[in-house]
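First up is the structure itself, then whatever we jot down about it.
Only a single protein chain was left out; the remaining protein chains are all shown in position.
As written, the chain order gives the labels A, B and C, with residue 1 at the start of each chain.
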Amino acid sequence: MTPPSQPPPSFAISAEPLQPEALKQQLLDGHAGALATFEGWVRNHNEGQAVERLEYSSYPALANKEGQRILAEAFQKFAIDAAIAQHRVGLLEIGGIAVWVGVSAAHRGAAFDACRYIIEEIKGRVPIWKKEYYSDGATDWVNCHQET
Amino acid sequence: MTPPSQPPPSFAISAEPLQPEALKQQLLDGHAGALATFEGWVRNHNEGQAVERLEYSSYPALANKEGQRILAEAFQKFAIDAAIAQHRVGLLEIGGIAVWVGVSAAHRGAAFDACRYIIEEIKGRVPIWKKEYYSDGATDWVNCHQET
Amino acid sequence: MPKKLTIQYFALLREQRGLDQETVQSDAATAASLYADLAQEHGFTLPTTALKVALNDDFADWQSPLSDGDTVVFIPPVAGG
Partner (left out) sequence: MPKKLTIQYFALLREQRGLDQETVQSDAATAASLYADLAQEHGFTLPTTALKVALNDDFADWQSPLSDGDTVVFIPPVAGG
């Protein structure tokens, strides 16, 4: 009945396809009762344009640092047992997994809240960029439309 | 770019171990960008008592009907593409998966909201019961302590 | 005239009754009065306030009239997930 020791925050940028099953196994633990996960997949459209594939790139040194900070914040804010988040970089095809977040906790409320917190913060703060390749041959860096 | 036809609500009671990976594959779809899942595992303790194993039983005719209603409500309330929920019955060991819910949607907010709605309603409304077997040999039907 | 009713038991009520299902002849007009009769006879510990009731496999009101041939299920507090 001793609570397990808290694992270190585990954030990673991966150039290889993400492995949700293997990541989930790392969260299994006799203590936890609830697992909330989030997966982001490459969609076949964005704002009305047909997307053929996506390329994610990152600023690795700062992305890893900021990702670890986000996970550490989640442990501070919510009563959770373990959390893992990974973000893919490189070229992804439609249906590929861009991001995976999993959180285990004794109770489902904390698992959901922490999972959602982590994905929202990753999307808002971690230096990762998305370039979309459209069916008509055009490309676009998402969110970079401002002009000086 | 045609939205996929909406799949029928898919709720099931299963006497066999749940297969999260296979269920997740059923939710994959070129249209969806976000997948939120919830898994409930058998915990090794409940209210301070060491739990050896659990037995879930259901009232199948009404449990299936109510489960399908909950999924249909989720489709009404949230902009989601697909949803699956399954609940295990029978004897489960520690770490076994008691319930699995997965929701795919174009956007993550709807996926999270619907996933949480479905698990909350299942826990509150679907006629499924849990009997806990403790290390000291005692047993208990969870939530059935009221006396006449 | 007594009605023929099928009663299915689940969870704690199944343990306390010692069987899954029975057919009874009853004069009870409503599910509430049927449960009161059975609780007294078999020593069920759950009050109706903790239970729900289903008639013919759907949730029903405790005051719904019972008809000959109905299947009645008293639903203990659920605990899924």
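In the analysis below, contacts are C-beta pairs under 8 Å (C-beta built on N, C-alpha and C of every residue); 3 or more make two chains touch, one makes a residue touch a chain.
Treat the numbers as computed from the prediction; the structure is a model and nothing was measured.
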{"item": "Contacts of the hidden chain among displayed chains", "value": "A"}
{"item": "Sole contact to the chain not displayed, among A:G90, A:G109 or A:P127", "value": "A:P127"}
{"item": "For subunit A, the residues touching the chain missing from this view", "value": "40, 56-59, 61-62, 65-66, 87, 98-99, 119, 122-131, 141-144, 146-148"}
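Keep in mind that, in the parts below, only the chains that are shown with their structure count from here on.
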{"item": "Chain centre separation (subunit A, subunit C; CA means) in Å", "value": "49"}
{"item": "Subunit A and subunit B, separation of their C-alpha mean positions in angstrom", "value": "23"}
{"item": "Of all residues in subunit C, the ones touching two or more other chains", "value": "81"}
{"item": "Multi-partner residues of subunit A (each touching 2 or more other chains)", "value": "108"}
